[in-house]
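Of the protein chains in this complex, one is absent; all others appear in place.
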Amino acid sequence: MSLDISLLLDLVGVFFFAVSGSLLAARKGFDLIGSVLLGSMAGLGGGVVRDVILNQGPPAAFSNPIYLVPALVASALVYFTLKNVRRSGRLLLMFDAGGLALFCVTGTLKALDAGMNPGAGILLGVTTAVGGGILRDITANEVPSVFDPKDLYAIPAFIGAALASGLWQLGWLNLFTGGAAAAVVFLLRILSLRYGWHAPLAARSWTPRKAGRG
Amino acid sequence: MSLDISLLLDLVGVFFFAVSGSLLAARKGFDLIGSVLLGSMAGLGGGVVRDVILNQGPPAAFSNPIYLVPALVASALVYFTLKNVRRSGRLLLMFDAGGLALFCVTGTLKALDAGMNPGAGILLGVTTAVGGGILRDITANEVPSVFDPKDLYAIPAFIGAALASGLWQLGWLNLFTGGAAAAVVFLLRILSLRYGWHAPLAARSWTPRKAGRG
Partner (left out) sequence: MSLDISLLLDLVGVFFFAVSGSLLAARKGFDLIGSVLLGSMAGLGGGVVRDVILNQGPPAAFSNPIYLVPALVASALVYFTLKNVRRSGRLLLMFDAGGLALFCVTGTLKALDAGMNPGAGILLGVTTAVGGGILRDITANEVPSVFDPKDLYAIPAFIGAALASGLWQLGWLNLFTGGAAAAVVFLLRILSLRYGWHAPLAARSWTPRKAGRG
């Protein structure tokens, strides 16, 4: 996949996550500056964590100013077009899913291009994909949505990162195959939300809280 | 601006933010060690994030032990002199504003000295200035004060970073002009608190929660 196409997909991913951050800022009653900040944290956070871990110079988000554009556009868009803040939850999940789908592919690709082995590439791809959302939710003082036990979040990202790593090793990674991998991730995430697909709880013995002392 | 003066301003900024962290620790009922930890996180966190992003060796706070002194002094000061914990909110905001004012100037300067371009310098200056407070509040499980929609926080920091970047490019940055830029930031922040200056909300359509279902 050429660098230009990779950058383009990355910027679209930044935009999707930035919209999710700006929507959360709107829901929490933050102001427009808080919207830009939370959108930037969601959109750029995962990539900054990845680049800090790769340890090859300053993160792209700081050395290349174009990364700020999608974050600013996202805040403006939410400011001018959001009709109903209280019903924006589903919208937030959609944009978050879009960012997740693109970042697990581009994050893996960046790690592999930086010389990491395939396993570490998958790990960094997943970190990129879930990192921005975790930073967004922690900063807004919410339990990160990756921990919501009612649907799948990290598993689709892992599948997407593994697909991207496999395609890259075979030399088959291009805009179409990369986009298809991202589409699979997006679809899995959305279907898990729609049909309540979920993983088992962390403890097999866990039972829901009953009335009385607990 | 000579390195000594820059270090001095930086240490004063660390002290201001460390006091804000120690005051928050006192308000939350943490112990003296928690006060040192939260003060260090507030005072050193923004600079550590900046230095990690600059990626030029270990952060100053870890390689230069003098950075721990203001954090320890701040905790001791709060321990011995704070009279009324519950009324310390205004004091916290004052010291936080002082740290914000100094860090947006010294953070920008450090980034420019490290070879970043002016735009990235401003971005890193703002990151340095707001980073410590965000880490402090996240760690104490509070919504970061940068997101408080009732006053201005990031905008004064941005103005200060832009002023510092401009002065640096013109070769006019010295103790007086740098101090003046910091004073402007401090004043803007305090006036916004005093007169309720604030930015528009993240969503134009947002209306306050009314009685009944929301």
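For clarity, chains are labelled A and B in written order, and residue numbers in each chain start from 1.
In this text, a residue touches a chain if its C-beta (ideal position, glycine included) is under 8 Å from a C-beta of that chain, and two chains touch if they have at least 3 such contacts.
Everything numeric in this text was worked out from a predicted model, so none of it was measured.
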{"item": "Full-complex contact with the absent chain, from A:Leu9, A:Leu32, A:Ile53 or A:Leu109", "value": "A:Ile53"}
{"item": "Among B:Asn117, B:Thr139 or B:Ser205, the residue in touch with the chain that has been omitted", "value": "B:Thr139"}
{"item": "Hidden partner chain, residues of chain B it touches", "value": "22, 25-26, 28-35, 37-38, 48, 52, 55-59, 62-63, 65, 68, 75, 78-80, 82-86, 138-141"}
{"item": "Missing-chain contacts mapped onto chain A", "value": "52-55, 116, 119-120, 123-124, 130, 134, 138, 141-144, 146-147, 149, 152-155, 198-206, 214"}
